[in-house]
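With one protein chain withheld, the remaining protein chains of the complex are depicted in position.
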């Protein structure tokens, strides 16, 4: 019988402003069983309690750089979900 | 024999910046024997010692308003001869 | 210099950072907390930021301005609780050419508003609270004057 080695993947998710209030936290870790994109991580977030208040395609930053929904995540990434900006 | 009544006209002339230095004074009175324009008053100024350093058509203000060479002068007018502006 | 501060913004300090005997023109912009927003009376604000990204993006914006124009730029954004009349953001651009100073100052404040991850929670006189820039606020903002 063959053994399948499953490599899991954990990313740090940061939430701000109204999104942090919606999910009642500013940060959480998400662990996946295999390769995953920003969009797939978002789907997981939106399934959490309060997560329905996140839009399907919010502004996201991956390790401080703006990211696309299709950007792949790697172990240890910092994924920030950004509400509409309101500086100035 | 008929008598001619001659009405004279005195205007106050103000000089600034390089023009005041050229004529070595900041103000003088000019008296004319009859009707006169800004341009004619300027011709008189340019005939004074140092007056050759004034241009023929400098910027002029008559009673605080910009004036043309043909503007007529009246008794008691204040005529200011303005070098190129350099504020700011 | 860091971009974010929790302390009151002192324009004099920002001016001192970029003023020099060779730069004769200094354009500045101050963004002040207003007493109204979308027709509602505002009593205060709470600014928060994704700090490391805000620092990186603001540095980028200043570098862009300084390479595009002959200017030195200083820039500060306050975070935390602010009252009406407090300075939320300040930009100073100093140059030997006033055209460059104005253009760079304008560029920086526009880019800060567009690109820097900062969020604003507004507290209104009627006791309500809103995240500005969120769906609802954007809806209102479409028809309202905004700084």
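As written, the chains take the letters A, B and C, and residue 1 is the first residue of each chain.
We take it that contacts are C-beta pairs under 8 Å (C-beta built on N, C-alpha and C of every residue); 3 or more make two chains touch, one makes a residue touch a chain.
Just so you know, these numbers come straight off a predicted model, no measurement behind them.
Every visible chain touched by the undisplayed chain in the complete complex is listed here: B, C. Summary of contacts with the chain left out: across C:101, C:116 or C:130, the touching residue is C:101. Touch with the hidden chain on the side of subunit B covers residues 14, 16-18, 21, 61, 64, 80, 82-88. Along subunit C, the points of touch with the absent chain fall at residues 11-12, 15, 19, 21-36, 84-85, 96-98, 101-102, 105-106, 109, 145, 147.
Here is the rule we go by: only the chains that are shown with their structure count from here on.
Averaging C-alpha coordinates per chain places the centre of subunit B 52 Å away from that of subunit C.
Here the spacing of subunit A and subunit B, counted between their Cα centres, is 79 Å. Mean C-alpha position of subunit A lies 28 Å from that of subunit C.
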